[in-house]
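A short worksheet on the structure shown next.
The other protein chains are all here in position, but one chain of the complex has been omitted.
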Amino acid sequence: MSSPSLAAMTRATLAKDLRLEWRSKDAINSMLFFALLVVVIFAFAFDPTAEESRRIAGGLIWTALLFATVVALNQTWARELRNNVLDAYRVSPAPPNAMFLAKAFANFIFVAVLQMLMTPLFIIFYNLRSIGPVWQLVLIGLLANWALVVNGTFFAAMSLRTRNREIMLPLILFPISIPALMAMVEATTQVLTGTAQVISGDSSPRFWIQLLGVYDVVFTVVCLALFETVLNAE
Amino acid sequence: MKNAFVIFALATLALLSYGLYMALIVAPTEATMGDVQRIFYYHVPSAWAAFLCFAINAVASIWYLAKRGVKADAIALASAEVGVVFCTIVLITGPIWARPVWGIWWTWDARLTSTLVLWLIYVAYLMLRRFSSSGRAPVLAATLAIFGFFDVPFVYLSIRIFRTQHPQPVMGGGENSGLDPTMAHAFLWNLLAFTCYCLLVIWMRYRLQVAEQAVEDAHAERALGERA
Partner (left out) sequence: MSSNNTPGSANTGSKPAVSLSDITKHFGRFAALRGITANFVPGKLYVILGENGAGKSTLLRIITGLLAPTRGKLAVLGSEDLRSVAMRVGYMGHAPLLYDEMDGLENLRYFAGLYGIDNDELCSASLARVGLDPALKRRVGQYSQGMRQRTSLARAILHDPELLLLDEPFSNVDVSSAREMSRLLGVMRDQGKTIFVVTHQAPVMEPVCDESVLITAGRIAAREQGIPPYLLNPYTQEVSK
């Protein structure tokens, strides 16, 4: 028996998580329904013209995704608590970071699915049309997705061990994510409204995209460094 | 140790009194804003004190994760609590200042916004401590503190650039405006007084926490010795 490698364990755990999700559809269903609800409520709360929509759509879409992500994050860890199956992982020689990465990738995939389903909805409800290049929106979407999911997966694991598990996660995730949220909203808005070229100085979406990129790298490293500590906290 | 504490407390009291005198009596009234501007002598030093608290919290948390010492955890908890209090002072004095001067309660300026985000992060820290079981709380909280520590540069950077792109009134003259020498004098004395006050309260809270921990340990020791 070879000593388990990080990549192999991650792949195995990711496959397991995706299979479990496919069978139970816990996370995806809750996410989708919740996101849909949020979109509809926003549509009632804000009744904007086409021009206004472009300005606020960035904020709306990322707020909706943020709330829906929290729902998914709670679900993916909840599965490990049933039957205490997390104990079986912890006693095995498999590296803890493999479980972290597997969960983070799984969440990334779920949120990406959500993004792909919700974007058309937003386009329809708000008559959106992007003035800036669409590939920038895709890039922002990927970086922002990881920014939310990497910290979210970590904090969901942390809040597993607290009394008010479901409320604890957004409570600790949102403040830490504020710079990333600012970046994703500003970048999206600038691309949608095409204002990137208009404002002078250090203000193209490039700055915000770079901020997101650095944020992603820094916090991925921090999460990987500290996950084992948190997993084994009592 | 106790003597040092008392001496430090008295010195702090003296500094605070002198600072009060300087701020309210000696410093001249500001030209455009009037006497309301005197909040500046408390608003900015409080922000500085909060920042100092969170720096102490970051160091103590890293030290705790490395050595798992009870004292490190006590310092982390004490500095977080005191930091949240100072943040609250900044967030309250801000609107009190802004309302008469600009007619708005809140300006989303860089300092106020950053302080709000820090306040949120450290309130989350305190809630995490409260809602975890007593064995895990120090480890989880120290981990969160390290996340907060790495987040701070991003917070300041993103807010500053946001402000550059969406300009708004700046409170306290920002970083560039000059200060009348007497005002600067009063400001510095209050800065020193608040620094000492901040450290004093952290010290007090730390001693309280260590004492509480000692009581818990004594109970646990007694439980050990008991028969079934």
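For clarity, chains are labelled A and B in written order, and residue numbers in each chain start from 1.
Following the convention adopted for this analysis, a residue touches a chain if its C-beta (ideal position, glycine included) is under 8 Å from a C-beta of that chain, and two chains touch if they have at least 3 such contacts.
If you're wondering where the values come from, they're calculated on a predicted model, not measured in any experiment.
The missing chain, though absent from the display, is touched by one residue of A:45, A:91 or A:134; that residue is A:91.
Among A:8, A:37, A:116 or A:131, only A:8 touches the chain left out of the display. In the full complex, chain B touches the omitted chain through residues 133-135, 216, 219-220, 223-224, 226-228. Against the chain not shown here, chain A presents residues 1-4, 8-9, 12-13, 16, 19-20, 23-24, 79, 82-85, 87-94, 232, 234.
FYI, only the chains that are shown with their structure count from here on.
Listed in rising order, the residues of chain A touching chain B in the complex are 151, 158-159, 161-164, 168, 171-172, 174-176, 178-180, 182-183, 186, 199, 201-203, 207-208, 211, 214-215, 218-219, 222, 226, 229-230, 233-234. Those residues of chain B whose C-beta lies close enough to touch chain A in the complex are 65, 117, 120-121, 123-125, 127-128, 131-133, 135-136, 139-140, 143-144, 146-148, 150-151, 154-155, 157-159, 161-162, 164-165.
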